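Up next, chain A:
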Amino acid sequence: MTRHIPSICAGVALLLLWEIAHRSFGLSGLPGPVSAFRALPELLSDGDALYDIAQSLQRMAAGYLLAAVFGISFGLLMGTSPLAERLLNPLIMMIYPIPKAALMPILMIWLGIGDASKILVIFLGSSLPIIYHAWQGGRSVSQIVVWSAAAMGMGPVQRLFRIVLPAALPEIFIGLRTGLILALITMVVSEIVARSNGIGNLLFNSMDMALYDRMFAAIIIIAAMGYVLDLIFEAIRTRFLRWSDSGEHIQVAVG
Partner candidate 1 sequence: MIAIEHLSKRFKTAAGKDHLALSDINLELKSGEFVSIIGPSGCGKSTLLYMIGGFIPASEGRILIDGKPVAGPGPDRGPVFQEFALFAWKTVLQNIAYGLRLQGKSKAEAEARARVLLKMVGLERFANFYPKELSGGMKQRVAIARTLAYDPQTLLMDEPFGALDAHTRTHLQRDLLQIWEEHRKTVLFVTHSVEEAVYLSDRVIVMAAGPGRIDRIIPIELDRPRQRSELMFDRRYQEYITQIEGMIDAFETEAA
Partner candidate 2 sequence: MTANSKLIGLVPILGLVLLWGWLAASGMAPRALLPSPVDVVQRLFELLADPDFLAQIGTTLFRLVSGFLIALVLGTVLAVLSASSEVTQTAVNAFVRILAPLPKIALYPAMILILGFGHSSKIALVVIEAAFPIYLATYQGMRNVDKKLVWAARSAGASRLHCLLFVMLPAAAPSILTGARVALVISCIVVFLSEMMSSTEGLGYVLIDAARNFRTIDMFVPIILISALGLGLGAGLSALRRKLLVGYPQD
């Protein structure tokens, strides 16, 4: 508990800073934290707003899970096959700096402003770091361990699931985390660009309608999403990596 004290103090300091900025600027566009938090229950009891948030989370989950499955398989393929690596590395490097959320307007024209385009853009936005880290993780698996597993009679599929995947897991989780943050950001941006529903839509609509308390409440909700997802992710990661630690002991025995 004591190790959280500095963070709590920092949080309080930020809220104070916000309040001070509110009072000193005197802008209608910058309400104080008190009125923003007061708008929160009102927003959350509003059925439409809840629907918006649920829609956002649903699309984000779909896009992110697709990206995770695709990214891990693709990355491990690159990490274990030198041919795949040489073939795909330049492509990945070229795609890397493309702002994926910027593809939203084109995807909208192709697929409409519904779920399909948004899920696709979230998928595109979050898959690259997952591919990259799974690739690095797969590469770092000691060739000697893989060889000795092969010598013991493990087939390629078994080797992939029992040796390569657990050994690459810590690195894969780094990618999954970056991917998660990007999925959240892409989700918000996609909804701002294609405004039909979702939390991003709520955020910018509130700004356009000059409902500033509501806008800041939406910011708080998005921030909270960031924190909650981060917490859930940490919990899952600790669970899995504990398992991967025992996996590493097995590896030592194999090597």
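Please note the rule applied: a residue touches a chain if its C-beta (ideal position, glycine included) is under 8 Å from a C-beta of that chain, and two chains touch if they have at least 3 such contacts; residues count from 1.
With respect to how the candidates were assembled, all candidates are chains of the complex that A comes from, given by their letters.
Worth saying up front: this structure is predicted, and the values here are computed from it rather than measured.
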| item | value |
| --- | --- |
| Options 1 or 2: the chain contacting chain A in this complex | 2 |
| Candidate 2-facing residues of chain A, complex | 6-7, 9-11, 13-14, 21, 25, 27, 29-30, 86-91, 94, 96-99, 101-103, 105-106, 108-110, 181, 184-185, 188-189, 192-193, 203-204, 207, 212, 215-216, 218-219, 222-223, 225-227, 229-230 |
